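What you see is the complex with one protein chain gone and the rest in place.
In this document, chain identifiers A and B correspond to the written order of the chains, with residue numbering beginning at 1 in each.
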Amino acid sequence: MKLSRIISILDAEILCNVKDKSNVNITTACGADLMSDVLAFIKSEALLLTGLTTPQVIYTAENSGVNVVCFVRGKKPCREIVNLAKEKKIVLLATKTPMFESCGKLYKNGLTGCSEISKQ
Amino acid sequence: MKIRDIVKTLGLKVISGEKFLDIEVTGGYAGDLLSDALANSKKGNIWITLQIHQNIIAVASSKELSGIIIVNGRKPEEETLKKAKEEKIPVMISNLLTYEVAGRLYEIGIR
Partner (left out) sequence: MKTLDHKKPSKTQELTYELKVEQVMRKNVTTLKPDSTMKDVRRILRNNKISGIPVVADDRLVGIVTIEDFIICLLEGGEIDGKVENRMTKNVVTVYSDEPIVQVVGKFEKSGYGRFPVVDRDNKKLVGIITKGDIIEGLLKKLEIDYQKEEIHTYRASHIFEDVISDNSTLILKYRIKGGEFKKAGEQTSKLRKSLLRLGFLPETIRRVAIATFEAEMNIVIFTPEGELVAKIQPDKIMVNAIDSGPGIPDVKKAMRQGYSTAPDWVRELGFGAGMGLPNIKNYSDEMTLESKVNEGTNLNFVIYTKKK
């Protein structure tokens, strides 16, 4: 699924855009607020949906090869974290949509989850 | 929709509150931060989470949630199960992750 499609489905705001990644293709998604769990099961190049807004979200994305992070349920990180994402070349989005609905809408539109894609 | 229907459709394993599966589910809430769940979940919501700590029961009980689905096949701590039984909260386990569980519930009309 194209990034632009995800942005429109979630009615998301772009907090940090990265050159060359503005229309990156996303093959799978994962939603969680616990970073160790994200590290345990997320696939490279997945979309990470989270309500956590600490610097560790960015480091988690960097270390696991995630290109796009979307903050859900109206959460927004501080400027320092946005700058950190810029430095790490990670696209940041923010949506007012809660986690449940964000997952639901993307899933319904055909974006597969990390546990299903690994079985394919 | 009742919890019983969700258990059936998603193939969940019920580990607590078997007697209370006729509770009506009003909507879904997904998340692993207890403070967020406390602030944003609504009465009758079914809660999808990775957390297995006993505090999840306290949150579910005080917000009058209809039940908890623990994802990724995680087994809750003994203390959590004990509290769930005391508080009469249905607790289920799914082998899928939050994204897929929320996705499937959304597909069958839970909002």
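The rule we apply is simple: a contact is a pair of C-beta atoms (placed from the backbone, for glycine too) under 8 Å apart; a residue touches a chain by one contact, two chains touch by 3 or more.
Predicted model, so just to flag it, every value in this text is computed and none were measured.
Q: Can you say which of B:K8, B:K42 or B:K75 touches the chain missing from this structure?
A: B:K75
Q: Just checking the interface: what residues of subunit A touch the absent partner chain?
A: 33-37, 39-40, 44, 50, 52, 54-60, 62-65, 88
Q: Contact with the hidden chain only, please: which subunit B residues?
A: Residues in contact with the chain left out: 32-35, 50-53, 55, 74-75, 77.
As a convention for this text, only the chains that are shown with their structure count from here on.
Q: Return the distance between the CA-based centres of subunit A and subunit B, expressed in whole Å.
A: A distance of 24 Å separates the two centres.
Q: List the residues on subunit B that touch subunit A in their complex, please.
A: My answer: residues 27-33, 36, 40, 48, 50-51, 72, 95-100, 102-107, 110-111.
Q: Would you tell me which residues of subunit A are touching subunit B in their complex?
A: 29-34, 37, 41, 49, 51-52, 73, 98-101, 103-108, 113-116
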